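Written below as structure tokens is the structure these notes are about.
The other protein chains are all here in position, but one chain of the complex has been omitted.
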Amino acid sequence: MGENTPFDEMYNADGSVREPYRALSEWLAEQPEKGLALMQADAEAIFRKLGITFAVYGSEEGTEKVIPFDVIPRIIAANEWRKLSRGIEQRVKALNAFLYDVYHRQEILKAGRIPEKLILNNAAFCPQMMGLEPARGVYAHIIGVDIVRVGPDEFYVLEDNLRTPSGVSYMLEDREAMMMLAPDLFQRSKVAPVETYPENLRRTLESVAPAGAGRNPVIAVLTPGIYNSAYFEHSFLADQMGAQLCEGQDLFVDGGKVYMRTTTGPERVDVIYRRIDDDYLDPLTFKPDSMLGVPGIFDAYRAGNVTLVNAPGTGIADDKAVYTYVPEIIEFYLGEKALLNNVPTYNCTDVEQRAWVLENIAELVVKEVHGSGGYGMMVGPTSTKAQHEEFKKKIIARPDNYIVQPTLALSTCPTHINNDVAPRHVDLRPYVLVGDEVRITPGGLTRVALEKGSLVVNSSQGGGTKDTWVLED
Amino acid sequence: MRMLGRTAQNLFWLSRYVERAENMARLLEVGYRMSLTSRREGGASEHLISMLRAAEMDEAFAERHEVADVDTVAYFMMFDPTNPSSVYSCLQAARTNARSVRTAITTDMWESMNGAWLEFSQIKPRDVRGAKLLGLLQWVRQRSHEFRGALLGTILRDDGFAFLQAGNFVERADNTARILDMKYYVLLPRSSLVGGEIDIQQWTLILRAASAHRSYGHVYHDRYKAYNIADFLILRTEMPRSLIYCAHFVRDNLNLLAKLYGRREACNDAMDDLLKLVEGTNMDQIFAHGLHEFLNDFIDGNNRVTDTLSASYNFY
Partner (left out) sequence: MRIAIDHKLSVSVPQGTAQAVFHLLLTPPSGPTQTVESWSVEGPGIGNAGRFTDGFGNAAHLVNQMRPEGEITIHVRGEVTTRDSHGVLGRPAGEPVPALYRRRTELTKVPAEFYAPFRDSKESRLSICHALMERVGETLGMPPEEPEAQQMQADGGQEQAQDVTEEPRPAAADYAHLFIGAARALDIPARYVVGYRLVDGEDGLHAWAEAFDEGLGWIGFDPFMQICPTDRYVRLAIALDAETAPTLRTVPIAEVVQVVKASAASTN
């Protein structure tokens, strides 16, 4: 589980520079005084002007912030990436196989490899999806896998995001900004491109168009609207792909098919990359009071007239309670050992494990089963006694509502802090596309906890992002 | 890629709101100047109220304020978020529309719009008094010019352009008609003063509201005359805020849409009806018919253009 001292991605224990960071280290040394600070200011101006903002929930209405961007890139060596991407590919294939199975014969439940009740009584399980045959058998087309590094060769998957993972626009914009800010650094290194993502996304979406669609399927991105925290990303991706950015009111069903309202009348839509949660997608089938969705869209999907990406009900595969079974899932469907580790997870409904958890809470991380974005989460070592007690009470009251994991010593990367360079903890979210083939963008989004010692990297909790470089051989 | 009806709607209203914000600033400037130069007791308040009436905001104002003075009127027209036509509300609505169609406008347009809103929303009303008010009114006009410049310089000449331009000039026509009508309200109680010194002064201010006080001289080589000024703002095709100029501009853009989409729509006919009002007439006929009645007809016809445009291109 890693040492107590976190793994430094740039420096070896003896102070020498690790190979992948050599060019960066030289470049850093050459920067004039305040050079990084100027670059940082430029970066912020670029982002704000482009309107790359996210809305912060709970703060004053309409408040938009620019997500902090760190000008020092995070670097992954070619061989490290090969290993990671093989593990990621294995994982997303197995999870899609699992989704197919639970919505068809449920062999894995019959075999007793996962408790039946955990799946069937799960809120994320969508009975309406039973028996549906999605194009190419793919349910989760767009996936973000959260990975942390704790040693030179040790990576852990923190969670899989199979619903509507966000952040990919930051990956692309970070690269864009980095290339504007430090072109000389790029010239010294062979960095794998990420700019292909929108094109790959388009290809992936086209490859899962329903049978009746023509050679050039019409693709729409469905957004909850401009007040959504990820609206910038929705419009950015639509723009980059050359797809139509739609709100629920722009789409309607007619004769079991989905159309958008254009200036010259209805136009048929074949594939919908929807960024609206399952519950709000279709008031006819899910939450009846939803104003965001499109009435009848799910029925049109069942009728095979449109493809929804990701499919409804994929949440059953990234549920925090199902997470612990992913190694089992990989073995069951692929007959292989998992290449990437899961973080050991304690089950609080088990009396013995719970007792141990309550005893050692100051060392552990507690997460709400259905929480996300760093909300409803407690990191033991950086929390107060009062917070420990509060979460103990919560666990005792609802043991099934929490999972508990050891506090991982997340690796650190050099980060620009107050015109100085200091190590800060990072994680990594690579983005995966699954359609006619599995496409993994080299790198992903590196999130960095800007506060010293903090392990919480979420942007809603003061985290920033870095451009992520995968070096080519 | 075909354009969503909502996108067309957002584009149309985006530029309408930018134009409206600018016009609110112009109108307030005129009201402010009139009130400063009023020599009569209570005249300042009267001028401000007649201005509000021309903008059809007098009732909404009366619901919120008992006294019409520069401070209350300036707050109401500039900053009041509950007044849907205040500069604040217009810029906010424009920016919201821009955000909705972020992919249909250029980065330059977005930056201009976003920047204007971010700056304006930071301003505290109590800091803007007296001389500062005129400075801010000027700033609003300049940001509107900047947005239009970004639009003209960067956007593709396709259907989106046509919707943006149509919105801009439908709004401008509406505004010019209302400014002219304000003259009617100002004069109404005191028609004996027609042609008098005060009358001329008011017409001057109306010209100023249309940024036309200098160009007037270039066109007419004459002192200010009511007849000329009305002619200038209604029938002169070289005056970029005149009713006929705006109407031609909207017509051209609706024709562009008909050409792009390969079909004439109800809005093209509504446009032709509106043009009939300003073409083939002259100021004698308009004054004989009644200026106020003429302006009302024009405003109604202009609204019909918006209504039919919305229906023709699936705004919702």
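Labels A and B are assigned to the chains in the order they are written; within every chain, residues are numbered from 1.
Going forward, a contact is a pair of C-beta atoms (placed from the backbone, for glycine too) under 8 Å apart; a residue touches a chain by one contact, two chains touch by 3 or more.
Predicted model only: the values in this text are computed from it and were never measured.
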Point to revise | Which displayed chains the hidden chain touches across the whole complex | key: A
Revision key, fill the gap. Considering the complete complex, of A:134, A:210, A:224 or A:296, the missing chain is touched by A:296
Point to revise | Of A:120, A:355, A:396 or A:422, the one touching the omitted chain in the full complex | key: A:120
Exercise for review: Decide which residue listed in A:128, A:387 or A:461 touches the omitted chain of the complex.
Suggested key: A:128
Check your understanding: Of the listed residues A:85, A:164, A:207 or A:305, which contacts the missing chain in the full complex?
Key -> A:305
Revision key, fill the gap. Residues of subunit A touching the missing chain are 104-106, 109-110, 116-117, 120-121, 125, 127-132, 252-257, 283-285, 288, 295-296, 299-300, 302-305
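Quick note on the criterion: only the chains that are shown with their structure count from here on.
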Check your understanding: Taking each chain's centre as the mean position of its Cα atoms, how many Å separate subunit A from subunit B?
Key -> 47
Check your understanding: Which residues of subunit B touch subunit A in the complex?
Key -> 1-8, 96, 99-100, 102-103, 107, 110-111, 114-115, 159, 261, 313-314, 316
Review point. Okay, in this complex, where on subunit A does subunit B touch?
Key: 49-51, 225-226, 231-232, 235, 238-239, 242, 244-247, 249-250, 260-265, 267
